[in-house]
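First the structure, which I've put down as structure tokens, then a few questions once you've had a look.
Just one protein chain is left out here, and the rest sit where they should.
== chain A ==
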Amino acid sequence: MSKSALPDPFQDARNTKGFGTVNDQDDPVTMVLGLKDVRKCAHNWKTFQSGGEEVGRIVVPSEQAIRDTRQIPFEVDPPQHGDYRALVEPWFKRPLEDEYKARLATIIDELLDEVLAMDSVEVVEEFSLKLQSRALTLLLNIPYQEAEVWIGWGTHVFRSDDTALDAGKANILYDYIDQQIEKASNQPGDDLYSVLLASEINGKKLTKEEVKGVMILTFAGGRDTVINAVTNTIAYFAEHPQSLARIKAEPEITGKAVEELVRYFSPLTHMGRVVTEDTQVCEHAQKAQSRISLCWASANRDERVFENANEVVIDRKINPHVAFGFATHNCLGATHARQILHILLTALADKVTAIEILDHTDNIEDWDEFKRKVGFDALTVKFN
């Protein structure tokens, strides 16, 4: 078995009944598995809501027990969602600007030069975590050195080695964000905290709690997802040097390669919704107040839509994947994530001739009937 392959554990259930079931802290979740079903449910925000009263319940595993701050705009539905989204969207589109791209390229080039000089590198801690943290300073527009604090937290915000929901770790993030909000409130600058604190919706200033909600989402949403995507990218190119050679020879396919890698990796397996009325999902009765999840990872391997769904087709031309979600609540950080991967692919093609995998520990998520490899807990390689 190839080390970089991410098998599809959902295939049988997707083709036979269209859904699976996960028991999450005695609050079961019906996982929707087919691409069309996932898209339809994602589009129908009235029946499958994100902004219910119970904060944190749409996340699987549920975070109800460890937070009461509403993540914004993720846990707010239309019409209020549109106001929040319009407020933050221009900021999260900054990765399209030339200056941002150039600064991101510098961060990635420097990090690659660092690891190229080493005999071996543990990619998760020594490359992906650093890259994600350093790149985040650009997204927040704060000093580069701040990345050292987040690198010190390790790869997970809410998880430790023995528990998927670690309230102690979550509190480190919440306390940190509270402090940063206070700092920006006392001494406003041109960072995201200050911009949010100065923002208004319908003539009313955002509260500190609302600012905290945006910031928690920014930290949590883009952390292990980006780390997984970057680590998986390194593993993939280690085993497919010909793909790296193609990107070097045909840089115009880089954008398609990014989309295909994101489809194949699907760094976020699924995201939940709370059902507002008795309904049916894949001909399965679904009660009001129960939960479903939209399984992006399964939808992205739906062979009714994707030819050779379990292969990376590096220049796939039609690629209607849902790795960044779909419809109202699609990923706010997608522009930043795409830019990171685009620049990373360009830099790898430019500087690296071969990557050798020396050791690896798979990261397997346990969703009851489904065991999904989402990436690596550790990956040691030698860059050449």
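In this section, contacts are C-beta pairs under 8 Å (C-beta built on N, C-alpha and C of every residue); 3 or more make two chains touch, one makes a residue touch a chain; residues count from 1.
In the analysis below, contacts and distances are computed from a predicted model.
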Review point. Of the options "Aldehyde dehydrogenase", "Spore maturation protein", "Ferredoxin, 2Fe-2S" or "Cysteine desulfurase", which is the UniProt protein name for the chain that has been left out of view?
Key: "Ferredoxin, 2Fe-2S"
Exercise for review: Specify the residue from the set A:Gln64, A:Asn319 or A:Thr380 that touches the hidden chain.
Suggested key: A:Asn319
Practice item. Determine which one of A:Arg85, A:Arg338 or A:Arg372 touches the chain that has been left out. Key: A:Arg338
Revision key, fill the gap. Full-complex touch with the removed chain, picking from A:Val258, A:Val275 or A:Ile340, is A:Val258
Point to revise | Absent chain, residues of chain A that touch it | key: 36, 39-40, 43, 255-256, 258-259, 305, 316-322, 324, 327, 330, 334-335, 338
